[in-house]
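Left out: one protein chain. Kept in place: all the others.
Moving on to chain A:
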Amino acid sequence: MAGIIEDENDDRVPISLRPEWSDVTPIPQDDGPNPVVPINYSEEFSEVMDYFRAVYFANEHSSRALSLTAEAIGLNAGNYTVWHFRRLLLESLKVDLHVEREFVGKVASGNSKNYQIWHHRRWVAEKLGLEARNSELEFTKEILSIDAKHYHAWSHRQWVLQTLGGWEDELNYCNELLAEDMFNNSAWNQRYFVITRSPFLGGLKAMRDSEVLYTVEAIISYPENESSWRYLRGLFKDESALYVNDTRVSSVCLKILKTKSNYLFALSTLLDLICLGYHPNEDFKDAVEALRTWDFGEQDSDIARTICSILEKVDPIRVNYWIWRKSRLPQVA
């Protein structure tokens, strides 16, 4: 069963048989007379929660209450109330937060898609302050080494960078992850986050040139990669004229079109460029024509229309989108 920390599950003594709990009367969950969403809980879970309610309602700040919250979290890490109470206890009992960090790490390893765990982790890191920086970056790295698109881990990492710092190696880290998997959209997002927000890199404008080089290489390796094409466009955010005039952008489109394979994003990017004012030369027209290996019946009047016709054919699931794009093209005189 997910959610249970394994080494705490063996040889478990029911709380009712533990001498240190003999003075507490458990309080059962009141699910109402005829529950809408009836739930039958396991005995172990019910017992832990019944005792939890007892200490919670008595507002008992004790170390046994603290270990009880750990037990409850081990059974279900998603309960906000248990985490809340645990934070109150950590504060009033002045618990060493390094120990708490270990605990969260352990819970997260089996249950990392849980909002409460990450929120708690952030709370601990915030209390520890700057000294937590490396451990938090390391921790997210570990999680990301298992699941490189882990949304919570990325959120936490962005928070650490912005709050505690550690930007210096982040672009390298993105390089590493993208070298492992060029299709990792989270890593591309992080890359954009770094080049636009790192205090050490000078911002998008300063980074644009080297990033275009990097991205064009990435596109040539995997022209079917949605993420790298979007990133390329993002490098020219609010700079359409630069986008249209950067020959590296149009050239990479042409290069991919000429291979006649995985050319969907190259075609749609070329269409975007044309819509933004780019004038393709004969090479482009020939390359696009060469992709028209079937008979369309009617001849399109210009290259942009031909591109849309091809995309309607090769991307049938989005045929209406391409028809709409075609309908928006200016009429040729």
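For this structure, a couple of remarks:
In the analysis below, contacts are C-beta pairs under 8 Å (C-beta built on N, C-alpha and C of every residue); 3 or more make two chains touch, one makes a residue touch a chain; residues count from 1.
Note that contacts and distances are computed from a predicted model.
One chain of the assembly is not displayed; among "Ras-related protein Rab-3", "SufE-like protein 1, chloroplastic/mitochondrial", "V-type proton ATPase subunit F" or "Geranylgeranyl transferase type-2 subunit beta", its UniProt protein name is "Geranylgeranyl transferase type-2 subunit beta".
One of A:K106, A:K127 or A:R230 touches the chain omitted from the figure, and that residue is A:R230. When you scan A:L75, A:I219, A:L267 or A:I310 for touch with the missing chain, the hit is A:L75. Summarising the interface, chain A meets the missing chain with residues 1-3, 29-42, 45, 49, 53, 57, 75-76, 78-81, 84, 87, 115, 119, 122-123, 149, 151, 154-155, 158-159, 183-186, 189-190, 192-193, 196-197, 226-227, 230, 233-234, 237, 316-321, 324.
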